[in-house]
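All remarks here apply to the structure that follows.
Every protein chain except one is present and positioned as in the full complex.
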Amino acid sequence: MDIRIINPNTTTSMTALIGRCAQAAAASGTRITAVSPKMGPASIESHYDEALSVPGILEEIRHGERDGADAYVIACFGDPGLYAARELAHGPVIGIAEAAMHMASLIGNSFSVVTTLERTVGMAWHLAERYGMRHACRNVHASDLPVLDLEKPGSNARQIILEACRSALAQDRSDCIVLGCAGMADLCEDLSAELHVPVIDGVVAAVKLVEALVGMRLSTSKRGDWARPLPKPYTGMLAPFALA
Amino acid sequence: MDIRIINPNTTTSMTALIGRCAQAAAASGTRITAVSPKMGPASIESHYDEALSVPGILEEIRHGERDGADAYVIACFGDPGLYAARELAHGPVIGIAEAAMHMASLIGNSFSVVTTLERTVGMAWHLAERYGMRHACRNVHASDLPVLDLEKPGSNARQIILEACRSALAQDRSDCIVLGCAGMADLCEDLSAELHVPVIDGVVAAVKLVEALVGMRLSTSKRGDWARPLPKPYTGMLAPFALA
Amino acid sequence: MDIRIINPNTTTSMTALIGRCAQAAAASGTRITAVSPKMGPASIESHYDEALSVPGILEEIRHGERDGADAYVIACFGDPGLYAARELAHGPVIGIAEAAMHMASLIGNSFSVVTTLERTVGMAWHLAERYGMRHACRNVHASDLPVLDLEKPGSNARQIILEACRSALAQDRSDCIVLGCAGMADLCEDLSAELHVPVIDGVVAAVKLVEALVGMRLSTSKRGDWARPLPKPYTGMLAPFALA
Amino acid sequence: MDIRIINPNTTTSMTALIGRCAQAAAASGTRITAVSPKMGPASIESHYDEALSVPGILEEIRHGERDGADAYVIACFGDPGLYAARELAHGPVIGIAEAAMHMASLIGNSFSVVTTLERTVGMAWHLAERYGMRHACRNVHASDLPVLDLEKPGSNARQIILEACRSALAQDRSDCIVLGCAGMADLCEDLSAELHVPVIDGVVAAVKLVEALVGMRLSTSKRGDWARPLPKPYTGMLAPFALA
Amino acid sequence: MDIRIINPNTTTSMTALIGRCAQAAAASGTRITAVSPKMGPASIESHYDEALSVPGILEEIRHGERDGADAYVIACFGDPGLYAARELAHGPVIGIAEAAMHMASLIGNSFSVVTTLERTVGMAWHLAERYGMRHACRNVHASDLPVLDLEKPGSNARQIILEACRSALAQDRSDCIVLGCAGMADLCEDLSAELHVPVIDGVVAAVKLVEALVGMRLSTSKRGDWARPLPKPYTGMLAPFALA
Partner (left out) sequence: MDIRIINPNTTTSMTALIGRCAQAAAASGTRITAVSPKMGPASIESHYDEALSVPGILEEIRHGERDGADAYVIACFGDPGLYAARELAHGPVIGIAEAAMHMASLIGNSFSVVTTLERTVGMAWHLAERYGMRHACRNVHASDLPVLDLEKPGSNARQIILEACRSALAQDRSDCIVLGCAGMADLCEDLSAELHVPVIDGVVAAVKLVEALVGMRLSTSKRGDWARPLPKPYTGMLAPFALA
């Protein structure tokens, strides 16, 4: 099974980290290809960044389709371009916020999300609402770490996230932690060991969910909202995005 | 007051129609500029089209900021790029679905949305949910008209929309109609006269709402989710979108 | 355009203040008439006061209809008698809580309400629920100021409200402030300057919304719940309220 | 135990009918006094009628307090003035819509409301929402009978209501019926016998609930929203409503 | 009227306490029989305990049916087996959480639940959600008292519960208290006297509600979800539970 993981930002060191975490968790028959778009923002920390990550994501989906990928993971906690990607792809497409929240709701009565900057808190709540997870999501906590500091030596990222998790569990009386950024994937196991509660990383959760869906021979329904887009003219810089 | 109305598709005849309807409803001191993006889809009928309309919308917001526009209307019923646009603009930004639903809720206990293709029904429900309008939105009805047929002579668009409205009012026992596409703006008055209920077109609703906000000297709060995006590198075709 | 603003309490100095704020924000062609009922409570701080403000409000609506008013604003944050007023009037009728909450939701992802006495907090929540604004309303905060102290020299009202706003923003991590009493209308600009976030006063918001609706030639749908009341006998002191 | 039942309209034949049904269901030690206001509408079929029934209701509550009533029932399906009445009374106050919906939710997984005119349907939904009964209320059905026709010989009311109930049960797949008007109280037993499902009349439900509350020595909390109104001046025709 | 109160745990001293509180509140014509199951857990503090209390509860319902009981109360705040019991019984069946929450919502705008162990908090929230009481339930507070300590001399239970109530009222700004365990029934009056707000015990609330329902000749609808179970084979230890 070929799973393409799209890191929606263009920071390739983060793409590599995501790829390693994904491969480590994948089933033996699963081949992971982690890619970054050829265009767009270096990190996603606003609706502006998120919106402009989408053309690059959709280009990668088209490459994946050309190459025969079986399924896709969109590895940014805002799940950018998820529904558009579903319209394009033959196989299933899962976002990491979606994956993490669903998985968390199966092993805890409630969860807390620990994310990066305060300004992304609203996005996380919108997704919880959209996915039917508002009842399970006790709160969303910002650690005030910029996304790219997660990888920066000396940023003390691990310690800051750990403290944010501890404080979230205490305040929210919640059962588990959802990590709110793909760049935290490599901290997951360690945090869980320290906190003695399940910690859910969306990258791995999404890999396992698409493996499950492909294993069930299920993919996005083409009957309704997510049918293949109608062909039509596209102009300007985006002309190559026109579908046949 | 300078209001820039962005028709997110690249069909300039629709942009002109939208501009005429907007200008007709604007206050005497309001100057309307209706624009289309320089890139993107000819019409918006999928999440794919919607996602790829956003770079062009954001470019127009940047042009508007350069030119000193006071406020913006995004004139597609999916409200594409609304939150990203709010992050960029100094003045208020309103989407037409948002505008129409809020206005409808002030003059009726409930409304029915009449839209174009069946596949856009889910998008309209997502917006109703997001804006707190699920209690007021009785249902969303597809007329099965493609967006660009609205302008096509011989498409019988007016009659098809009228019948869809009649049937929506009867089925939903609702108090008024919300038109689910910017391309229906010119039908509004006529439909209302035939149906004897208020018919709300989002283009005009959004123009009046931004006039109201500017009149109150109110604009998007920069304290939270919609603060100005942080500067960062953008690469590839989207490099020009990097903010200083 | 003739807008009648009804201050539901009988304190005429507050009516004058409301009228001044409304006129200052109105469009050039708008004529504001601010009135108080000829009967009822000096201030509204309970469901009892609110219920007994309604006959006076409805009498003012009837006077407005006689005089050809184009639209109405009910200037008390409980929006008393709103639906009954809509049944009576030809033009649109807007309550200030409704107006402020809708406007706030267009410029912020969330808002905090700052109101007068603790006992009015529940009313504000009921309205947020009714208008579909529970998702946007982070909390309602009492300043513990009685309504009429807002105008009393030496009550320190401005400072008390300012502190309540500051504390609300900090606790709620919200994007803007909604003022929970018509008597705070004159503080709005000043508070916004100090707090560096949008502060929304419902009186001005409602004036701009009815201007917008009248500009769109929209009024309350007479198809459903808010059709004109059926004629019928009324007895006792309320006999004059019988409609022909 | 002295229970005062207030029929909010001034039609005394309906008051007598309500009193008879209430007394028939009351416990042996309960004394029922059914009263009509001295002012207000002959029937309640709009928000306007409802709002103007409230002064008369509150006057009756004050008479009840003077006379030492133990509890009150407000016998109109819109529950007019309920919260204001709670502020005034020492004993509990229950509305018949509230009573019927709560009782129905204890004996069925879902209920259908059968009411009078179409225009009252929205009011019933607002109450279901307010009381937390939206999940249980499958739908609200108008029988198109004006309130006072319920008592009119030759109106065929019994048959029309029966048919409306049958059709509601079939359409809604619901477990029981809630009668949406106090004037239907005397039909309850007969309808239940014909339909073979529980039929809940709010008048009797409210009598039994206030008996239960008084039996538990419980009454409205005076800590929050429903504390006694503050004394203040009232003017004009409503001056007598000022509280000491 | 014969009311059977089933204490779902097998601790007979608690059954006796529940019986005394119930009888003290019952109407003069009501005969209370408080029973414990012949099988199951000594106290209910987990979903496991709760699930295994149900066979014993259902056996008691069958005994009640054999003996001609008119109605049933399930006296554990998790309302175990409530819907199964309704399928079996001819008369109404009420759980104490359900009873307490409904009664609380009639006398306060909001309530706080004070319960035993932290691990039962989630169950209470699930019930609040199920019964439509999420809007009224401000929060659920654990006192960290194990159930059987409520009766243990020297456990200081009364003081611990009192403090938990005080703190709940202060934190939640709620109007009344719902006691979250049948074993607290005897503290109700005393707590109310100290706290000056209504305190609702579910045992007494349920007794009064079933008296009310029986007085209205209402019982569980047999039309839908709660129809009598179909006869079918049961095997093993549970073979005696097969219905004819």
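Letters A, B, C, D and E name the chains as they come in the text, with residue numbers starting at 1 for each one.
Just so it is clear, a contact is a pair of C-beta atoms (placed from the backbone, for glycine too) under 8 Å apart; a residue touches a chain by one contact, two chains touch by 3 or more.
These numbers were taken from a predicted model, which means no experiment stands behind them.
Only one of B:Ala22, B:Val121 or B:Val207 touches the chain withheld from this view, namely B:Val121. Within the full complex, the residue among A:Gly64, A:Gly108 or A:Gly183 touching the omitted chain is A:Gly108.
Of E:Val54, E:Val73, E:Leu106 or E:Ala157, it is E:Val54 that touches the chain left out of the display. Only one residue in the set A:Arg31, A:Arg134 or A:Lys152 touches the chain that does not appear here, and it is A:Arg134. Only one of the listed residues, E:Ile5, E:Ile18, E:Ile32 or E:Met123, touches the absent chain: E:Met123.
Per the touch definition above, the residue from A:Glu45, A:Glu59 or A:Glu211 contacting the chain not shown is A:Glu211.
In the full complex, the hidden chain is touched by subunit A at residues 25, 27, 92, 94, 98, 102-103, 105-110, 131-136, 169, 173-176, 189, 196-198, 200, 204-205, 208-209, 211-213, 215-221, 223-226.
Counting over the whole complex, subunit E has residues 10, 37-43, 45-52, 54-56, 58, 81, 83-84, 86-88, 118-119, 121-123, 126, 129-130, 146, 224-227, 229-230, 232-239, 241-243 touching the chain that is not drawn. Within the complete assembly, residues 118, 121-122, 129 of subunit B touch the chain that is not shown.
By our rule, only the chains that are shown with their structure count from here on.
Centres computed as Cα averages put subunit A at a distance of 44 Å from subunit E. In whole angstrom, the spacing between the mean C-alpha positions of subunit A and subunit B is 29. Contacts with at least two other chains are made by residues 109-110, 135, 173 of subunit E.
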